[in-house]
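Only one protein chain is missing; all other protein chains are in place.
For chain A:
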Amino acid sequence: MASSSRSPADGPARGGTPVRSDRSPWNWLLLVPIVVPLIVPLYNHLEPSLFGWPLFYWLQLAFVPLGVLTTVLVYRATRRSPEERAAARAAVERDAARPTVTRDQER
């Protein structure tokens, strides 16, 4: 309990961590696949049916690709620059090459 109060409350972290932000106008797009599948009157009908499937079933399954599409779009649009991503991959490989125990001792 006392220990956590030792750490600084606010401000940029030491050690040169860049202050980033997850904010982006693209994120609003995520609301579409959250809200649309919850509007039940939209799909609570038999017709139009598709391949013998009532609307209720095929439309709700069609919301799956809608969700995939929006998350892919938001991911691509908010991705970091190629240089930063290369640095991230390098860090993963570097860590993977070293066993945990050694990493532990290095710190």
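As a convention for this text, a contact is a pair of C-beta atoms (placed from the backbone, for glycine too) under 8 Å apart; a residue touches a chain by one contact, two chains touch by 3 or more; residues count from 1.
Just so we're on the same page, contacts and distances are computed from a predicted model.
> I want to check something: the complex is missing a chain, and I'd like its UniProt protein name from "ABC transporter permease", "Ferrous iron transport protein B", "Peptidase M16 C-terminal domain-containing protein" or "Solute:Na+ symporter, SSS family".
The UniProt record for the chain left out of view names it "Solute:Na+ symporter, SSS family".
> Of A:Pro25, A:Pro41 or A:Pro82, which residue touches the hidden chain?
A:Pro41
> In the full complex, which residues of chain A touch the absent chain?
Residues in contact with the chain left out: 1, 3-22, 27, 30-34, 37-41, 44-46, 51-54, 56-57, 60-61, 63-68, 70-72, 74-75, 79-80, 84-85, 87-88, 90-92, 95-96, 99-107.
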